[in-house]
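All protein chains of the complex are present and in place, except for one that has been dropped.
Letters are used for the chains, namely A and B, taken in the order the chains are written, and counting of residues starts over at 1 for each.
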Amino acid sequence: MLEINKLNAQVEDKQILHDLSLNIKAGEVHAIMGPNGSGKSTLGNVLTGRDGYEVLSGDITFNGKNLLDMGIEERAREGMFLAFQYPVEIPGVSNMEFLKAAVDARRKHQGLEELSSFDFMKLARDTSKNVSLDPSFLKRGVNEGFSGGEKKRNEIMQMMLLEPSLCILDETDSGLDIDALQVVASGVNAMRNSERSFIVVTHYQRLLDFIVPDYVHVLAGGKIVKSGDKELARELEAKGYGWLEGEVA
Amino acid sequence: MSAIATPAAEFQKHALTLAAAQSATIAQHNNSPAWMTTLREQGAADFARTPWPGRKTEQWKYTSLQSLQDFVAADWGAALVPAAGHEAVTTGSAVSSALLSFDATRLVFVDGVFDARASDALPSGMTLFSLADDAASKIIADNLGRVAGSVDAARRNLFSMLNNAWTRDGLLVHLPRSVTLEKPLYIAHVSSAAPANTEATVANQRVLVVMEEGSSAQIVEHYIASTPGQAAFVNALTEIQLGNNASLHHTRLNMEDEALSHVGAVHLNLQRDARFHGFTIAEGSRLKRIDYQMNHCGQGAELNLDGVYLARNKQLVDYHTTIEHRVPNGTSKEVFRGIIGDKARAVFNGRIHIHKDAQKTLAELNNRNLLTSNSAEIDTKPELEIYADDVRCAHGATISQLDETALYYLQSRGISPAQARVMLSFGFINELLQGLPHEDIKTALGTHLSALFAADRAFVSDGDVRDAAESA
Partner (left out) sequence: MSEQVSGNAQVEDLMRKDYAAGFHSAIESDTLPPGLDEDTVRFISAQKEEPEWMLEWRLKAYRAWREMAEPTWAHVHYPEIDFSSISYYSSPKSMKNRPKSLDEVDPELIATYEKLGIPLHEQAALAGVAVDAVFDSVSVVTTFREKLYEAGVIFCPISEAVHKHPELVKKYLGSVVPQKDNFYAALNSAVFSDGSFVYIPKGVRCPMELSTYFRINELNTGQFERTLIIAEEGSHVSYLEGCTAPMRDENQLHAAVVELVALDDATIKYSTVQNWYPGDKNGKGGIYNFVTKRGIAHKNARISWTQVETGSAVTWKYPSCILKGDNSVGEFYSVALTNNFQQADTGTKMIHLGKNTSSTIIAKGISAGRSNSSYRGLVRMNPGAEGARNFTQCDSLLIGDQCGAHTFPYIENRNSSAVIEHEATTSKVSDDQMFLCQQRGLDAEKAVSMIVNGFCREVFKELPMEFAVEAGKLLEVSLEGSVG
């Protein structure tokens, strides 16, 4: 599904990722953990092609295609989805309108017909209930005046509607209370299947109690310093990141 | 009041005559430094050249200078004589009780002239213009008029020009690098009564604050009239240069009564990472006009200005503030509140100008007003002029009533509607008083104002008018 090979990337002339390699197969859930400033969020931004994140060397293959040749929206249409840590507000653009445009773009790319407005509205309403978001949120501006938790649930709702093949969750758990966290996690778990992969970026082990990963990687100083299974996450919780510092150097 | 119907522009002529007469006196005594002569001459030339403002002059659209004609008829002879015998004034009960008592270094000026007997010793770094040594003279010459000089010609302050023309003395507050002023500095500007109380006095007041890198201070400027009902014309100018990372709390109290005409200005330059916390309060009078001209000259500076204005009877109070963001990453927050009653008029003009290079600026301006009478008037104009795209700017202005829910809440707790209105009207401005750094001043102002609110319904928003309209 996704192969990252010796990726070096920089932000504002500062190299953040160093020779990072990662291989994700269909159906796998990979957790990426690490201390603040280790490059966790940079990875998500590089993968989705955000401005200002410059790839210096290395290559990334996504579903057999060269990811770095694609623009932001092409990657999205190919099935890459980033759930933002801080979703931005777009006043005046209704959630419904925005979601329909996004779903239409994805379906068109897949060679599918656009959903009728009626079908889409029904789908969107049903999906919003799945993430405990009142359907009235669909009429409001994208994230406009949403609370932190509502924004995160809105992200998961978009993920459900777009049915991506690779979901990147960027610190989706930060700032969430336990109830909201469970809603988010159950949404993610409902989407897990043999075709769809996840990269779960988090600082806290707590999320991984609800979304159980197949693999856990520790990112420090812009490279993966340790990989393991879900037990590694527990170990990190118990010991902190300090004990890995030797491996960073 | 004079029976002669002189056009207000006559004031300009009269003011220049005084400036020339003063210059002649100063020349006789031969004790004026070269920079002061230049300043006076330049000021007089600028003032003479500037067309007298009328209703079509944007800066004076809502404020007429017609009342200045009173001063044309008055004898300004007294303004020529160096102040003497002011002890009587400052030690007199009216003034001493007006002076705020709090732990501060106290400096008293009467009609712009330093009153040594009523003042504490000048702390180090502070000096009178007239006593400045070479080093201090250089600081004065380097900094005086620097803010005004950077303002667009069209927006230059007419009365700052006049202040230059009339400069005979002033106070320099200089804080060298990293120096913290231990005690707050309390500057009382007293306007004395004219002899025999028949004619107006004219006073020019001037303060220059120069704070070098990393210094910090608290300054309170208090304008006082020695006698109630005295007809004086006061022209006050405070210039402030805040160096890198310097920090100043500046409080300006301007509560003289009806008859006094006050035209004042604060000019401020903020260098990199400097912080300015300003508070200003004014009660209206025949003419009260205060301009704040504030410039972000270095990145990362922070500017906060809170203001309160109150006008009743036939008073006028006019605040004009301008914030120029010339560099990136500056922050400004300005909050002004006013209550206007009787036949009074208040004017508020808040301008924020974000220049082309001032990216990442955060600027906010908020102006709220309560009008308590249908014969009163408020004219407010919050302006944004923005030439940089990556900024967050907002302004808001409201003219409103007391919050019905809050009124109901207080009444449900057994408070009478009348009392509830007093409390909420006072609360409307008290919110801003609470931001003052000096507890003693907070208390003194709070006492003065709550008494005023209790005594004069002019400042209490009254529901009757609207209730009547609703039932009609």
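In the analysis below, contacts are C-beta pairs under 8 Å (C-beta built on N, C-alpha and C of every residue); 3 or more make two chains touch, one makes a residue touch a chain.
From a predicted model like this one, the values you see are computed outputs, not experimental measurements.
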{"item": "Hidden partner chain, touching residue among A:50, A:192 or A:234", "value": "A:50"}
{"item": "Which residue of B:391, B:410, B:433 or B:449 touches the chain not shown here", "value": "B:391"}
{"item": "Residues of chain B (touch criterion as defined above) contacting the omitted chain", "value": "58, 62, 356, 359, 369, 371-401, 461-462, 465-466, 468-470, 472"}
{"item": "Contact footprint on chain A, counting only the chain that is left out", "value": "48-51, 55, 68-73, 75-77, 81-82, 84, 87-88, 90-94, 97-98, 101-102, 105-106, 109, 141-142, 158, 162"}
